[in-house]
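This is the structure, below, for whatever I ask next.
Missing here: one protein chain of the complex. Every other protein chain is in place.
For chain A:
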């Protein structure tokens, strides 16, 4: 149990590095996808532009949406955004923080795709081969062709086997020219994105550090609270099921009192523990009410001191605090925020 708790705490506390690992994997996956993709320029006048720009822009959009879909925190954000206010106020700064951090992580794979595409050059060569400046790069002595004819010839530049305009402009010259422009665009894009990332990261401590600490704490709190609530509900469901089944068998065995009279003697310890874990909620109606109330009216972030006078008299309460803090502190040391 301790082992599982430690692993769970490790993954939870280290969620930032877990998410960064996921981003790295998505970036590698997007580069791999590009290498595996069989790029096939149509080499026809108007289709080239559509195909080239489509391959440049549509997969990044898909990867961006995929980044949101694969992120578990999206449902947490949606829940927090749509819940009724109840006794607990909503802080838009926390919602903004959660959205921004998710969007930043989802942007990595699309940016990698666009960079790799531009640095490779095939897309731009395919999309813009009909716009090559033939006057400056081509053969000036070649007889002039009509606009449509020229476009048809130039559109075949990406397809070397069927290119028939070597006298007009050599294939290598046009390809080199377009690839140079594509790579220049690619490096400028990479530089721009890196500069933006750097500015976003370095301007934050200069301006909004206090608000940032608050938003980060509460977004982490919301995440943990949701997980702990699910855990508590699972434990409750287990105890509920145990007691329910126990009661069913007890009900069945009342007829055969002679043979089964020894069974109830074993049940009490189990039944007691299970009943304790039920936290007083012992029927479907009450449980449904509890779940509805959790959604409609989350409790305020204000812990009241325990109201019972009797608890202070217990000898057990005095001894207990000395024992657990040591293991707790040990576990606390392993948290990290990368």
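Keep this in mind: contacts are C-beta pairs under 8 Å (C-beta built on N, C-alpha and C of every residue); 3 or more make two chains touch, one makes a residue touch a chain; residues count from 1.
In this text, contacts and distances are computed from a predicted model.
Chemist: Name the absent chain as its UniProt record does, using one of the following: "Histidine-phosphotransfer domain, HPT domain-containing protein", "RNA methyltransferase", "glutathione transferase" or "CAHM3 protein".
Modeler: Hidden chain, UniProt protein name: "CAHM3 protein".
Chemist: Could you tell me which of A:25, A:50, A:100 or A:184 touches the chain that is not displayed?
Modeler: For the chain that is not drawn, the touching residue is A:184.
Chemist: Out of A:95, A:145 or A:281, which is the one that touches the chain we can't see?
Modeler: Result: among the candidates, A:281 touches the missing chain.
Chemist: Among A:44, A:74 or A:119, which one touches the chain that has been omitted from the display?
Modeler: A:119
Chemist: Contacts of chain A with the missing chain: which residues?
Modeler: Residues of chain A in contact with the hidden chain: 3, 6, 10, 13, 119-121, 137, 170, 172-173, 176-177, 179-180, 183-184, 187-188, 190-191, 194-195, 197-198, 201-202, 205-206, 209-210, 213-214, 217, 220-221, 224-225, 228-229, 232, 275-276, 279-281, 286, 289-290, 293-294, 299-306, 308, 310-311, 314, 316-317, 320-321, 324-325, 328, 331-338.
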